[in-house]
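Structure below; questions to follow.
What you see is the complex with one protein chain gone and the rest in place.
A, B and C are the chain letters, set down in written order, and residue numbers restart from 1 in every chain.
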Amino acid sequence: MPVQILYFAKVREEVGVATEAVDVPASIATISELADWLACRSAGHAQAFANREHLRVAADQVMVTFDTPLSDGMEIAFFPPVTGG
Amino acid sequence: MPVQILYFAKVREEVGVATEAVDVPASIATISELADWLACRSAGHAQAFANREHLRVAADQVMVTFDTPLSDGMEIAFFPPVTGG
Amino acid sequence: MRDIRVQTADFDPATELARLEALDVGAVASFTGLVRGDDGVAALTLEHYPGMTEKVLRALGDEAASRWALAGVSLIHRVGRLGRGARIVFVGTASAHRADALESCAFLIDRLKTDAPFWKSEEVGGAPRWVAARDGDQEAADRWR
Partner (left out) sequence: MRDIRVQTADFDPATELARLEALDVGAVASFTGLVRGDDGVAALTLEHYPGMTEKVLRALGDEAASRWALAGVSLIHRVGRLGRGARIVFVGTASAHRADALESCAFLIDRLKTDAPFWKSEEVGGAPRWVAARDGDQEAADRWR
């Protein structure tokens, strides 16, 4: 299942890339499972996904929880808590 | 006892003057008694002081209640509830 | 910075905001009140109690500065005849913290409405009439006591 992954701010720096297009195994059903799967891609990924409490996620540009089901072609973004304003 | 009286807005229009210097009898001890005494000066005064609920009073430029004691040389202002801003 | 004025002349919110921004503290809030054009009022005339007005506005500025961490307060109120759309009042606050700037700004306009000796007369169809005080204004001011 093709999914577009985006990383922002500190998460982007830890992972080392801003975006990656991945082909997710069919066994992965939720964003939480996607995060576990992405964590295995590199030491940087492992670091970025180590602490879920400091991680936020958006699916198709809407803030969601980690138990959200994954869909074909989704745009999933991982980032730290926001600090604008 | 000399007292300077000021009237504002609708109260000023009813009384017909903006200020008056009055010599208050010694028997008058509070602003409330002053208001009763002033009410007898003219039909306009009577109208202005008829409804205390729609009247506010300041003594020496500070908003006070009608039971405030009167002092020699005070500046007493009567006016409607304020409507600025 | 404390800038408290009662004047017949118009004021420029941009100038006031620039002075507050120059305090270099991070958060600037403002409120501008204008003569509304939607209820048939052609103009307002504002009367006030010279001397007491300035005293009340200064006291409100002092109270705001004691309740919130403020680097600056601007409080400007016009008097005299003001046409439709004219500015009546400006409240501006600057603080290191946005909640302090926003809350003190709301406090100042709410309390000004019930404490400062201004009276509005409005012209509708050519005839002037005194504006009645609103219960809602008293309630808005009371939440700060």
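By our rule, a residue touches a chain if its C-beta (ideal position, glycine included) is under 8 Å from a C-beta of that chain, and two chains touch if they have at least 3 such contacts.
Keep in mind that what you see is a predicted model, and the values were worked out from it rather than measured.
The chain not shown here makes contact, within the complete complex, with A, C.
Among C:6, C:46, C:70 or C:109, only C:109 touches the chain that is left out of the view.
Residue positions on subunit C in contact with the hidden chain: 12-14, 17, 21, 24-38, 84-85, 87, 96, 98-99, 101-102, 105-106, 109, 140, in rising order. Mapped onto subunit A, the interface with the missing chain covers residues 6, 8-10, 58, 61-63, 77, 79-85.
Just so it is clear, only the chains that are shown with their structure count from here on.
Between the Cα centres of subunit B and subunit C there is a gap of 27 Å. Chain centres here are Cα averages; for subunit A and subunit B they lie 73 Å apart. Across the assembly, subunit A contributes no residue that touches 2 or more other chains. Residue positions of subunit C touching 2 or more other chains: none.
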